[in-house]
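Every protein chain of the complex appears in place save one, which is left out.
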Amino acid sequence: MTKILTKHFDEPKLHELETYKRLDGYKGLAKALTMTPADVTAEVLKSNLRGLGGAGFPTGAKWGTVPPPDKVPGPRYVVVNADESEPGCYKDRVLLTRAPHQLIEGLLIASHAIGAKESFIFVRGEYQNQYDIVEKALKEADDAGLTKTCSIKLMRGAGAYISGLDTALLETMEGKKAWPRQPPPFPTVAGLMAKPTVVNNVETLSMLPFILREGGEAFAKIGSPKNGGTVVFSVSGHVEKEGIYEVPMGSKLRDVLELAGGVRKGHKLKAVIPGGTSMPPLLEKDLDLTLDFDAIRAAGTFLGAGGMIVLDETADAVEVAHNIERFLTHESCGQCTPCREGSFWSEEILERILDGKGTAEDMPNLTRMGENITGKVICALGDTVGVIARTWQQKFPEDFKKRIPHGQAS
Amino acid sequence: MAKRVKFKLNGTELEADEGRLVIDAAKDAGVEIPHYCYHPALGNPGNCRMCVVEVAGAPKPLVSCRTGVREGMDVKSNSDAIKRAQASALELHLVNHPLDCPVCDQSGECGLQDYYMKIGKYQSQVREDKQHKGKRIEAGPHVMLDQERCILCTRCTRFVDNVTKTGELGIFGRGHEERIEVTPGMTLDNAYSGNVVDICPVGALTDRDFRYKVRVWYLDKTDSVCPGCSRGCSISVHTNTIRPWHNDGKRVARLKPRLNPEVNGYWICDDGRYGFGNLDADRLGRVLQVSPAKKDVSWETAAQAIAEKFKDGVAIATSGMLSNEDWASLKNAFPKASLYFTAEPDQVGVEDELLRKRDKVPNLKGAENLGLKSGSFNDLEKDLEAGKIKNLYVIERDLTKVWGAERAKALLRKAEFTVFQGPNKGELGDFCHYRLPATAYVEEEGHFTNFAGVVQHYKKALDPIGSARPDWEIFDLLHMAMKGVPA
Partner (left out) sequence: MSAKTAVKSPFSPEQEKALEGWTKAYPYSNMGLVEALRSVQDWNRMISPEAAARVGEIFGLPFNRVWGVVNFFPTFTIKPTGKFRVGLCHGLSCFLKGSDKMESCLEKTLGVKKKEVTPDGKFSWEPMECLGACEQAPALQVNDRLQGAATEQLIAKLKDLK
C-alpha cells in the first residue's frame, strides 16, 4: 500500500537531518525553489490535496486566495497549526515526533508559494516533548542554511481546544483570548496582524515534499477523485491495535479497522466516529463507506482530522454524548450565546439523564435545541454542540430510552 | 460617496448605500431587527446571534449587524425560519437568566422582556437549577453589577475599553464560566460610568442612584438639554408625577442621554447625569419680601418695589444658566446694567477629550451672541467692599461658591438693596430684600446655545413650583414696571 508520510517510519533516526536528507529529504524544496510561486500553487492544486486539519478545503485553492505581493505588498505569513486538540486525534503528535523535517520542508515549500519570509509553528502547550524535538530539528535546518528563504519561529499555546480553529489560533498568536473571528475578511486576506496569512495543518504541509518531488498528478492518482494522496487515521478506543494508520484516500472504513486489528476480541462493533468526537458516528452497516471528504460528507458525517474512535457494545450512547458535550462546554470560548448556553444546558440535561432523572421531554428538547444551535453560531464548535445533542440519540435511541421512563426520541 | 444600490427586504424593494449594515438599512425602512450586542457607537461583535436574517444564496442565516447591503440582495427578516431562529436565540439567552423581574430595575425597559413578548412567548423547557453567579456587586459609585442577569453582550467592556479607554470592566473566564467583572484592583469610577447602565440591554448593570426608586412605566420622558456645562448634551428628563409616594415624592427620577450626533453622540457624563438633586430640594415657590419684614407679596407688588430701586441702576450677578430667551429679556430690561456672569471662579472645572467642557454652565454663548460683556467677580467684590454698589440683582448664581459663605454674607450687607432670583434658596436666601422664585429648566421651555454655537431646544417636563416663573418672564415684568406700565 502506498505510504507518503509514514513511508520511512521504520527508520528510527528519521527526525535527524542527516537521515532525512539521505531519504530524499529537502528534494521537494529544492524543486520548488526552481519554480515560480504561482507554479508551485498550481502543482498543489493539481494534486487535489485537501486540508487535513478538519475542514478538508482544497489547499491549492486556499493558497490561491492570498493576494499576490504586487497587489498587497508587505509581510505575509504561513502558520503551522500544530494545536491538535480534537479528541481522538493524535496523528500530528506522531508526525511531529517522528518526522519534524518533513514538516519543515513542507512549511518552506508553502512559504515559497505564497511569498512568506517569516513563518510560525504553533505547537499546543501540552506537546512540550514535541516542541523540543521540532526545536532541535529547526536548529539543524537553520545551521544547514535551509531556512534562508523563510525564517521559522516556534510558539507554544496555553491549552484551549478552540485555539486550534484557524482564526482563533491567530487571535492567540496576537496575545488575545482565542475568540474566533467572523470572516470576511478570511485569514488569507487579513490574518496574523491583518497581514495575508495561510494557516495549514501539520499533516497537510507534510504532504508537500512528495507533491513537489513526484508531481501533483502522481499525488492525485493515489487517492480518490478530488481527494488526492493519503490520509493518516489516529485509531483509538475499543480496537486491538491502537495507532496511526496511513491509507490512500478512498480506502474503505472496513480496511482501516482491519489494519487496527478490528474490534477488540470478544466484542461487537457498535459505532465508529470517523474524524474526531465532533463528528457524528457511523454504524456497522457503514463499514463499506469510502474514506474521503466528499463520500463521508454524503454519508452525513465528516472526515475531520481522521480521529477514528471505535466503540463496542460496552459503550453507552448517553455516556458518550455526555462526555462529548462536557468537552464542548468546557472548551466553548463563550463568545456567542447559543454555544455558551446551549452546550452547558445540553451537558446538564445529559447528566440528569445519566443520574436517572430524565423526563419524556428531554430527548425531543435536545433535538430541538440542537437544530436551533447548528448553523446559527460563530464557529464550528457551536455547530458541533447542536450536532452532538441530536445524533447520538438518533442513532442509539434505545440507550436513551432505557434510562428515561417513558422516554421517546423526536 | 457611497454607491446607492437596490435590495429587497421582506419582499419590498428598497435602496441604500452599498455596504450599509443590513440591520441599519432595515431600521431606515422602519423594520426593527432584534439585537443585543450591536451598538452603532460600540461596534458589531455579532455574538448574541439575535439579528440573523436569511439572505438568498447564503448557506445559513447571517447576522445582519455584520452583513453589508449589496446590489440585488434578497433579505428576509420575518420568514418562519428566522422567527424560529430569533425565538431560539432568545431562549438560549434566558436559559440561565434569573427570574428577577419583580425586583429588577430594568423591568419595563428590558431587552429580554421586550423581545420575549414580541418574538418569544414559548414555554420554558428548563428543568435544571440555574447557574449562580455574583449579585449586588458594587462595581463603582454609580453602577451596580449583577452577573446572573448578564447576557455577556460585551457592550459595557467595549465602552470602557474603546470610549473611555479606562478598562475597569472585563470578561474573565471561558465558556459558561465567563463573567463580566470589575478588573481586579479597580473600581468603575470613570467620569462616564453611568453610560454602561444605558447600554446594558438587561438588568446586569443598573444605576445605584435610581435603584428601587420608581418603576419605569410610571415615568414621563421629556426632551431636554443638560445644563451641566457648555457642551449642552441632549438629554431626556424622566419624571414621576403619577406615583408621588415613590422616590420620596421627588419628581425628577433620572436623566438619560438622548442621541445627538452633532453634540454628544450617545453619551453624557456622570456629573450631568446625576446633577439633578437641586431640582427637588430646597426649592423656592413664594414671592417674598424678606427685608425689612418677611412677608408674602404678589408679583406685581414685588415688581413695583424693585422697579423703584432698579430705575437708578443695578449691578447684575448671574451666570450662563440663563437661556437665550432669558438673556434677550435681561438685555432688553437692563441695557445699562453692569453685568457679572463669567464662569470664573466657581463655575469652571475639568475638561476632557470626550464631552466635558471647562465652563460648567450651558449658555455663556447665548450672552456672547447678544454682545453682552461680563466684568470679573473680583471687580464686583472690590466695588461691593468699597460701598459703590447700591442695587444688586443676583440671578441663578450661588455667591457662597464665588466668595465663600462668610465673605459673601459680609459683601451682601454692603449693598443697599439686593434681590435674589433663582429656583433654590441656598444659604443666602435670606440675605436679600426681595426673593423671587424662578423655574428650573425642567419647568420651562427655552433654548441653550452650546460652546460650538449649536442651539438646542429644551422642553417643559414639569409644572412650576408655587408661584415660580421663568427668568425671562420676571425680567419682562420688571421691565414693564420700570417703564411705569401698570402691572
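Each chain gets a letter, A and B, in the order it is written, and its residues are counted from 1.
Criterion: contacts are C-beta pairs under 8 Å (C-beta built on N, C-alpha and C of every residue); 3 or more make two chains touch, one makes a residue touch a chain.
Bear in mind the structure is a predicted one, so any value in this text is a computation, not a measurement.
For the chain left out of this panel, the touching residue among A:L14, A:I211 or A:L311 is A:L311. Per the touch definition above, the residue from A:G28, A:G51 or A:G88 contacting the chain not shown is A:G88. Considering the whole complex, the residue from A:M193, A:L283, A:A298 or A:A360 that touches the absent chain is A:M193. Listed by residue number, the positions of chain A touching the unshown chain are 75, 84-90, 92-93, 118, 120, 124-129, 153, 155-161, 163, 172-178, 193, 234-238, 242-244, 273, 277, 307, 309, 311, 315, 319-320, 323-324, 327, 330-331, 333.
In the full complex, chain B touches the omitted chain through residues 157, 161, 167-174, 183-186.
As a convention for this text, only the chains that are shown with their structure count from here on.
Averaging C-alpha coordinates per chain places the centre of chain A 54 Å away from that of chain B.
Residues of chain B that touch chain A in their complex: 45-49, 52, 60-61, 63, 66, 84-85, 88-89, 91-93, 95-96, 125-128, 131, 151-152, 171, 173-178. If you check the complex, the residues on chain A that touch chain B are 160, 177, 182, 329-338, 340-345, 348-349, 352, 359, 361, 365, 369, 372-373, 375-378.
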